[in-house]
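One protein chain is absent from this view; the other protein chains keep their places.
Right after this comes subunit A.
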């Protein structure tokens, strides 16, 4: 019942422990129990009795054991050294088929950090997310099997036929040795491993993200990425009166995504809108959701559509915030295959649409 405290337990102040509620912590301090090792079962029971708590014994025991567990964690000795971190990140996990974007993003394509993609409407954010999911699901190395991914859609812009197109093109590039029946089976496996959640408002988005941890633990195959497209849509008309709560909800979402990324080694990507900011004389475009949200992402990528009427689908990606690289940009092209480099191959002006019709033979 009374767990023995290890000798190296930390002398944490009682007020910062997660397991002790604030009123109880204040009462303990007034009794002289300032730090975690000082908390005795008798003092805890007295304090809880003062607050007229039902089920005193049980409550005191659970609180005490949680407090002991927290104090026994050794934060300093269990931390990784920077050298071991460097060795772990020497090889980025995910390779996009567009080499320019690979160079730009580099180590941002590893788990644990949040990547934010923003751009004007029609610049290709959803296409980028689809290409990223496909690249995560079909790894470059043919020995690794299909990886799962989660796509949270708040705008209704996920079209399954388009994802089918992108996956088919990527499979043809990365697994060229497969014969048609095997390729169709692989394609079906890839499509079955992408989990799409259609969230209609901010509450559903928040609850879904909070429950993702339990969902990911229950999957047999590893989950490689969680993509939210887009986080800004519901928040532009909900919680407008209470900006403090909006900032807190967004911070919670970002924190949970980062935690998922670190725990399960998966990519967390979020898409954002743009808004007009008004200065004294001029206006300019900036990412939506305010300054507080801008701190949450560790890497930010801006996508812009180049208004080029002879060659539609051309775009420019600029790295606006990054820990490792200076601001630089690269060009990409959106075609029926997905996002590729802006190469010398000529694209027909209105190509891409007729490609959808022959795919129906694969399904049903």
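Going forward, contacts are C-beta pairs under 8 Å (C-beta built on N, C-alpha and C of every residue); 3 or more make two chains touch, one makes a residue touch a chain; residues count from 1.
Simple rule for what comes next: contacts and distances are computed from a predicted model.
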Listed names "Proteasome subunit beta", "RecA family profile 1 domain-containing protein", "glutathione transferase" or "ER membrane protein complex subunit 1", matching UniProt entry of the absent chain: "RecA family profile 1 domain-containing protein"
Touching the absent chain when the full complex is considered, from A:131, A:186, A:234 or A:322: A:234
Touching the absent chain when the full complex is considered, from A:145, A:203 or A:259: A:203
Footprint left on subunit A by the chain that the document does not show: 18-24, 48, 51, 53-55, 58-59, 62-63, 66, 120-122, 126, 150-152, 155-165, 188, 191-201, 203-204, 206-208, 210-211, 214-215, 218, 230, 232-234, 236-238, 240, 245, 248-249, 252, 273-276, 283, 285, 307, 309, 312-313, 334-336, 349-354, 356-357, 360, 363-364
